[in-house]
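All protein chains of the complex are present and in place, except for one that has been dropped.
For reference, chains read A, B and C in written order, and residue numbers begin at 1 within each chain.
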Amino acid sequence: MPLIPIESLGPSTFTSPLRYPIELKHGGFVPDHLGIRHSTEVDFNSTDGKDLNLVFEKAGPRAKLFFNPSEASAAIVTCGGLCPGLNNVIRSLYYELYFNYKVAQILGIRHGFQGLNPEQGMPPVWLDRKVVSQIHNDGGTFLGTSRGSQDPKVMVDFLQVRGINLFFGIGGDGTQRGNQAIHNEAKRRGYPLAVVGIPKTIDNDIQYCDRSFGLMTAIDKAREVIRLAHTEATGNPRGIGLVKVMGREAGFIACGATLASQEVNFTLIPESPFDLDGEYGLLKALEHRMNDRGHAVIVIAEGAGQDLFEPSEDKFDASGNHLLSDIGPLLKGRILEHFNRIGEPVDLKYIDPSYIVRSVPANSEDALLCDALARRAVDAAMSGRTNLFIAPMNSSFAHVPITMTLDAKRRVALDGWFWNSVISATGQAPQFRNPRS
Amino acid sequence: MPLIPIESLGPSTFTSPLRYPIELKHGGFVPDHLGIRHSTEVDFNSTDGKDLNLVFEKAGPRAKLFFNPSEASAAIVTCGGLCPGLNNVIRSLYYELYFNYKVAQILGIRHGFQGLNPEQGMPPVWLDRKVVSQIHNDGGTFLGTSRGSQDPKVMVDFLQVRGINLFFGIGGDGTQRGNQAIHNEAKRRGYPLAVVGIPKTIDNDIQYCDRSFGLMTAIDKAREVIRLAHTEATGNPRGIGLVKVMGREAGFIACGATLASQEVNFTLIPESPFDLDGEYGLLKALEHRMNDRGHAVIVIAEGAGQDLFEPSEDKFDASGNHLLSDIGPLLKGRILEHFNRIGEPVDLKYIDPSYIVRSVPANSEDALLCDALARRAVDAAMSGRTNLFIAPMNSSFAHVPITMTLDAKRRVALDGWFWNSVISATGQAPQFRNPRS
Amino acid sequence: MPLIPIESLGPSTFTSPLRYPIELKHGGFVPDHLGIRHSTEVDFNSTDGKDLNLVFEKAGPRAKLFFNPSEASAAIVTCGGLCPGLNNVIRSLYYELYFNYKVAQILGIRHGFQGLNPEQGMPPVWLDRKVVSQIHNDGGTFLGTSRGSQDPKVMVDFLQVRGINLFFGIGGDGTQRGNQAIHNEAKRRGYPLAVVGIPKTIDNDIQYCDRSFGLMTAIDKAREVIRLAHTEATGNPRGIGLVKVMGREAGFIACGATLASQEVNFTLIPESPFDLDGEYGLLKALEHRMNDRGHAVIVIAEGAGQDLFEPSEDKFDASGNHLLSDIGPLLKGRILEHFNRIGEPVDLKYIDPSYIVRSVPANSEDALLCDALARRAVDAAMSGRTNLFIAPMNSSFAHVPITMTLDAKRRVALDGWFWNSVISATGQAPQFRNPRS
Partner (left out) sequence: MPLIPIESLGPSTFTSPLRYPIELKHGGFVPDHLGIRHSTEVDFNSTDGKDLNLVFEKAGPRAKLFFNPSEASAAIVTCGGLCPGLNNVIRSLYYELYFNYKVAQILGIRHGFQGLNPEQGMPPVWLDRKVVSQIHNDGGTFLGTSRGSQDPKVMVDFLQVRGINLFFGIGGDGTQRGNQAIHNEAKRRGYPLAVVGIPKTIDNDIQYCDRSFGLMTAIDKAREVIRLAHTEATGNPRGIGLVKVMGREAGFIACGATLASQEVNFTLIPESPFDLDGEYGLLKALEHRMNDRGHAVIVIAEGAGQDLFEPSEDKFDASGNHLLSDIGPLLKGRILEHFNRIGEPVDLKYIDPSYIVRSVPANSEDALLCDALARRAVDAAMSGRTNLFIAPMNSSFAHVPITMTLDAKRRVALDGWFWNSVISATGQAPQFRNPRS
């Protein structure tokens, strides 16, 4: 059971200026010999589960720092699609750096990695209290964002010229790849740059990150929309509410909103393929439901049912994401067609809330999480750690090497309590064989 | 590293009627040899931390049941103060029992343990889908609640007469004590009654329960109120917003709302005593803040600063809770007096949102948690487990013997990341020695 | 300046059972000689404006009634698309009838006029306090709704068989036409049936009705969506947020949401045609805006810009509404094409909140309005008035003959303060000639 090692820029040299932990009775600095288990499950019949042995370094303030706060400079960048909580992360990074560590120079990069390329992006802004003090109450990111990366040489030039030592890159796996490229280039040059990532994915699909910020807010908003779909479905004779939510490869939003609302009858996620036709297909299950109860609500993640489309040439967006076919209209069309064919038309209302669930301000749960991630990220960078990201892990926070997140994406476990609860709450059988009568 | 044992009514006899896990590729039933660690921290310098060794039984559906669903009957009771999510728990208990386990008879007890005493309370109601289908969208509990317990003999008589085998008691530590008494009395009689508790404490102060339902909703509402206090404080010359929130012995709501809002300058909780007067007292620290910034927001948990009152005779409410002195008005008075005395009056707005934070419907996070707790509680009871409560533990759910929760209450750890973040976010020194300038 | 006459079933015979107005010092019953002016504008240069002379009967409780409350029976029906406030109207009709007038028999018709045809619809439900007491907190209509009318003879048969004397039809102009047909048929038979309409149109396009319920709630929700569009537009380089809102022939929601949000740059409504191309077209104006400010928000009512489509065969829905071409995707396509063509691509986010703005519960303003409309409707019906609808007029409520609403639809006045404010707030010129620089 070894500790996953974290790359470091060098030995600690400076004493932390943080006053508070010193005064705490039991200390507040996290010693380097503490780790956090990734898995908390114990199997008393078998003690050699591979995954059970992963132990990550515990995040938190260190007594000794690599950087001298009075000389360090920081830069913050937000990349990819909007996600509730970006402004909260920016603000807490600023406050922790400026007020607690006394780092005076903090640069805000505009519109993602574009802003690190002087030929493409807008010039950066120096942050101060006035400019960030209220941003956490707004959705979006006041720095702006964009998709795609830039030449690592250009980006490190940009940072080196401005004397930046602490780099905080907030984004999804594309961004973490960019962070790693920046780290590699700086390392090649021997330039001491602490690169710390903060995982951002509204889909919650980053490995070794228990819960990414924005997810709960998205679930909140999706729940609201589901309730409206339920209102529409029950308000009309033979009403069906069909709601498409985000979730390219992972169905966390669809599942979470289902459990929060308890008014969904079919939850379709990328992890669990399904048939439309046939005795055990969705349409037959929906037919049973309509005959039994007269109304239904269906929630589908955007990445579900992609195998129902004709294979076509692959396309990608600027972030390198595979462009999905739009499952919402396909499903709507097939349902209408089915019920027309059997002579029992339905009144289907299709709702695609799209940006509505991601541009809102962070709710309390996410606001709290963003604050903790940001402060732990500053702790890690100031101690000279690099090429890592901060992850909430069980009831703590851990340092995870960026490399580890690039291997695979997180998925809803089909044998875990979460999906199990979805099946209980919807009454759907995994392949719609025996919907609740 | 032994597994904490759970009391059982006897050997499993019946096959679970749950269809779904059987069809899942990787299985969905939880085998009895799985446990969940309470602590996930690993200390590589020392491997014998006492607490580190606690492993609880993993909650979830069992393949074999003690009760025959077609013959079992259940009862549900909600006790103590209102808390967001009570209706969600009732509804998911009903749906899991009725639709998944096919338990047909489910009794709703009115107004807490009172309803188990025919001489005191209202008669119970048989639950059906119609009556519970929409309750999760409302705050409060549609069954009603009350404080205080009843004679265990009377209560078990009530249950035995009606043939109840599954008893779900939702409430705080007083209620868990009542659950235990019911269990003991049933056991004495040899009456097979599965008593499963669901912990309810808006203060989040139950041991071995990572997060109790209602907490996040309360934090949400408290955050809203804090923002208003901030608006008042900044809208008037030398404005101070003082907000009292719930938290008798634990400051989780105060801390969580502080971190979610980021607009608090002093967070006062029961776990961290403070002085009002003196060089390092709150009043001097507040004076610095007002001189530097011209406005301030203070959040105080109702149980904080109780040592500032003259000692008086102890009084208790019907739940056995120690009656607290009202710290809000005392603090308000002392602050006004202090600033009047030094000739620099302040404009203090005191807000006591009281019931406003606890009577609201559950937010998504709590709704999701309530659903999971309820379904896991049914799983436990159907398998014949008893005298336990269901607790969210790390990223899973566990069975905890009721006895274990009665030993001590959960507190905000003064050396953990949560309180540490509060100190970072407020800039307050632990004893107000060096407020952020 | 004559009073617009209202049809009556006959002379008043019974004394109102309403206790309260009698006890009020200044009386509470409305005498028949009071009227409400439709227009409050006075032109001191000209005193013969045609419209200025319209005076409608004042609504409110009458001291003498046509129906004997102890013998009367009522029916309530909700028709057409969902609209916030339907449940509030149903509930207040019930409460006013049952508790204040002591009418004991109140029938709820299911799913619109369908429910008045035994061969098509579901059987009606007798309402009681238990069933309606909480409905006002939900969106939709618990009675259900549907589009389209039925044979008046069948409907009056249905009502006559059940001895219904008071008929409340809640819906848009199609429904008011149906109400009138029911009235005519009952009158032909000499069957004393008071037919009172309550105007329902989320588009606010009913003549002589100052404000229809649901409008303000829809504006509220549309404002939320516009704010998110603004967040998306400013979060991305050259971002445009395009929001489509309801408004088939009248732009009240688009205008109201624009004024409530103040973050819209172009508001497009059916009443004000516009060009896309040319020097004074929308695209050129948008180009200026993007060059000047780098981001823009456009709000378009669904009925705006219909002349931009190729003429095609007319189609109608079951309510007789002309089926509109979908302006949202057309506009999105044309904007993207334009900016691609000039080599300055934009990042356009299109949001169609659709049902999200109409299935929510009524906000306070609408809840209050619904209550007043419902109680005034009962007053009118009990006094024997028929073939009318209740309209909020200036700061009061009036009786308007149904016939008068069928002549024309209400529109946003292009010379009034409302549209004038929209032009001020957006900075758009009426035909986009001189957008704010």
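Rule of thumb we're sticking to: contacts are C-beta pairs under 8 Å (C-beta built on N, C-alpha and C of every residue); 3 or more make two chains touch, one makes a residue touch a chain.
This is a predicted model, so every value here is computed, not measured.
**Student:** Given that one chain is not shown, which residue among B:Leu3, B:Val30, B:Val55 or B:Leu82 touches it?
**Tutor:** If we include the chain that is not displayed, B:Leu82 is the one touching it.
**Student:** In the complete assembly, which of C:Thr15, C:Asn291 or C:Ser364 touches the absent chain?
**Tutor:** In the complete complex, the chain left out is touched by residue C:Ser364.
**Student:** Quick one: which of C:His136, C:His183, C:Lys244 or C:Arg289 touches the chain that's been left out?
**Tutor:** Only one listed residue reaches the unshown chain, and that is C:His136.
**Student:** Need a quick check: the contact residues on subunit B for the chain that isn't drawn.
**Tutor:** So the residues of subunit B touching the missing chain come out as 82, 111, 114, 122, 138-141, 144-146, 225, 227-229, 231-232, 234-237, 349, 351-356, 359-360.
**Student:** On subunit C, what residues meet the omitted chain?
**Tutor:** Residues 1, 3, 19-21, 23-28, 31, 33-37, 40-45, 55, 58-61, 88, 91-92, 95-96, 99-100, 136-137, 210, 216, 219-220, 223, 227, 256-257, 259-262, 363-365, 367-368, 371-372, 375-376, 393-397, 414-415, 417, 420-421, 423-425, 427, 429-431, 433-434, 436 of subunit C touch the chain absent from view.
Quick note on the criterion: only the chains that are shown with their structure count from here on.
**Student:** Starting from the Cα centroid of subunit A, hunt down the chain whose centroid lies farthest away.
**Tutor:** C
**Student:** Find the geometric centre of each of subunit A and subunit C from their Cα atoms only, then give the gap between the two centres in Å, rounded to an integer.
**Tutor:** Taking the mean C-alpha position of each chain, the two centres sit 41 Å apart.
**Student:** Measuring from the mean C-alpha position of subunit B to the mean C-alpha position of subunit C, what distance in angstrom results?
**Tutor:** The mean C-alpha positions of subunit B and subunit C differ by 45 Å.
**Student:** Which subunit A residues touch at least two other chains?
**Tutor:** As it turns out, subunit A has residues touching two or more other chains at 227.
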